[in-house]
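Every protein chain but one is kept in place in this view of the complex.
A, B and C label the chains in the order they appear, each numbered from 1.
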């Protein structure tokens, strides 16, 4: 079993929908420990990706779709999340190269490259209360699932669930990167907005693969 | 029976006390249909009069006390009320000249001169929702009481009561002078702050005469 | 509401203390009697402009003391016009022998106190002229009111008459230019949330969450009506219509547009207002020739803005462009 460019397109569409639905909630999370714009930023970026998808040729490869989505996010989200998610998708695109069918190993490579891109740009380690705290457990879970012979859809579901757990697990943490790092102990008890949007995007990836 | 300079001094002292006590209420009346400063203004002015009284020689005439109080009010109240009350006391001072004992007729002349001074400066007629609506019935009541042979204390009490009634009677009026004139119909239902402070000052005059 | 103040009754003096410390090159502050005078005043042979009024409208008027504008400002207590003795003291401090022009916003208190001051000054041998500023079209000028109020247009009168004084015009000529500016301008404001009086901690008025005061005065006095909150463009269209129809301004007129913040409105909103106002003027065929955007005549921290439109001619443009160096307005030097 494998996933193709249609899956990437659906992933982006699902992401746009779920981020729109959660715009206010992400905004609230970011108001609590940041500056309140994360919901707006993600929504604006993925609305732009939706328009971009319309312009993508039918025969585009997964890597091409990812690259165009990445460029769109970089030029529409702004803030910290824009370069981070943009780099993530850019590195994911590099990882899958010109493949047209993505098997489990490719999916894991894609997720890992995305995470590595974020770490490269943002220099955050696990436990610093950022989106990395959702990405890294997701990559690990995906890798285990792949090792256990799961389908791409199963791998993505495992990643999404681990990503959600990772986002939730940011709540007790003190932040050491990004805007929330100024809060010190006052960040405790609040979920990191970027980790939450990562969890939503990972679920969108899994949902997009469900009927694939 | 007559009143002397001691009465004027006591009048000013009583006025200062009652205006201080009603500072917040006068402020609220003025916030409702003006700019909220009337209580502050009157209190500031009469606190200054209190200090001025300490500097007045024991042998000062009623007219001298009134003149020094007038000058103090003019240079400390400001706003509309400062020149109006200042002129009132200045004209009252002129009216009693160098008399040392004020009989009923002098008291009426004093009040009438005060009212006329206000009308001269402010050009307000009765019914325009200003302090004149307290002063004019007070002068009329004082005049009647004097005609009926009342004592100075009785004359002042009659003036004070008519002044209070006049202040209350400003409530249903539309204002045509001062800051409240901009309100049109919205002034209806609110008592004019200047009419209210006039009523308080007239009561202070009567109270000061009680033990005289 | 919270304020960055120490003592409610020391607000005026302490703010003047800061003004003096920050702008010693421009002005000096006398605390008792209280007035603000241009550094180097009196200037012999030049007409001296003096304005004043209640405090709480900063930078009006003390922020406009300096080269090319006011010779002195006389700040009263919060929302309370200053007393005649203070105006007289300021007058004496800045009279350079060429006479003093009082610029008085039309409020009963200001008029009465400046009137007395003028009497006293004339009695002391100083030539004084007074010009009344009454640019606010919010309230009808009829025998049923105290007449039109003076609001943000005061800044334009002070700037332009100040330039005339600076170039050496005689007292009568400076006064007549000030009257011309006043006659050629109209203003109106809108309030979204009232300022808070420092001594009582109370708002000067209260509006519902969906209400605005259309035509609000700069002491929080009421205007034409309370109306529902609308988009900025709709509010601006109402203001422009009220102002432009009043003079009236005619197609082809060159105009100066002042968008003035009332104290608690951020600059971005003032520019949103300016944008639509400029469009609305263009739609009426008016030629936007000069602009000013900022919080110049405020009402404590009131949220809202006012528009002022001034019809220009060549002389007014030249006087507007002349150098000015005050705490709140500076160009050309």
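Basically, contacts are C-beta pairs under 8 Å (C-beta built on N, C-alpha and C of every residue); 3 or more make two chains touch, one makes a residue touch a chain.
Worth saying up front: this structure is predicted, and the values here are computed from it rather than measured.
A.B. asks: Please provide the labels of all shown chains that the missing chain touches.
C.D. replies: Within the full complex, the chain left out of view touches A, C.
A.B. asks: Using the touch definition from the top, which of C:40, C:97, C:168 or C:231 touches the missing chain?
C.D. replies: Answering carefully, the residue with contact to the hidden chain is C:231.
A.B. asks: Going by the contact rule already stated, which one of C:38, C:105, C:193 or C:224 would touch the omitted chain in the full complex?
C.D. replies: Looking across C:38, C:105, C:193 or C:224, the contact with the absent chain belongs to C:193.
A.B. asks: Across the whole complex, list the residues on subunit C that are touched by the chain not included here.
C.D. replies: Touch set of subunit C with respect to the missing chain: 1-7, 11-12, 14-19, 21-23, 55-56, 58-59, 63, 190, 192-193, 195, 209, 212, 229, 231-233, 235, 259, 263-275, 278, 288, 291, 293, 295, 298, 300-301, 303-305, 327-328, 330-333.
A.B. asks: Provide the residue numbers of subunit A that touch the chain removed from this figure.
C.D. replies: These residues of subunit A touch the chain that is not shown: 24, 27-28, 31, 34-37, 40-41, 44, 74-84, 121-122, 174, 176-179, 181-183, 186.
Just so we're on the same page, only the chains that are shown with their structure count from here on.
A.B. asks: Where is the C-beta contact count highest, in terms of which two chains?
C.D. replies: Comparing chain pairs, contacts are most numerous for B-C.
A.B. asks: Express in whole angstrom the distance between the two chain centres, defined as the mean CA positions of subunit A and subunit C.
C.D. replies: Between these chains, centre-to-centre, one finds 55 Å.
A.B. asks: How many Å are there between the centre of subunit A and the centre of subunit B, using C-alpha atoms for each centre?
C.D. replies: 76
A.B. asks: Can you list every residue of subunit C that touches 2 or more other chains, as numbers and ranges?
C.D. replies: Answer for subunit C, listing residues that touch two or more other chains: there are none.
A.B. asks: Identify all positions of subunit B at which a residue touches two or more other chains, and write them in rising order.
C.D. replies: If we look for residues of subunit B contacting two or more partner chains, we find none.
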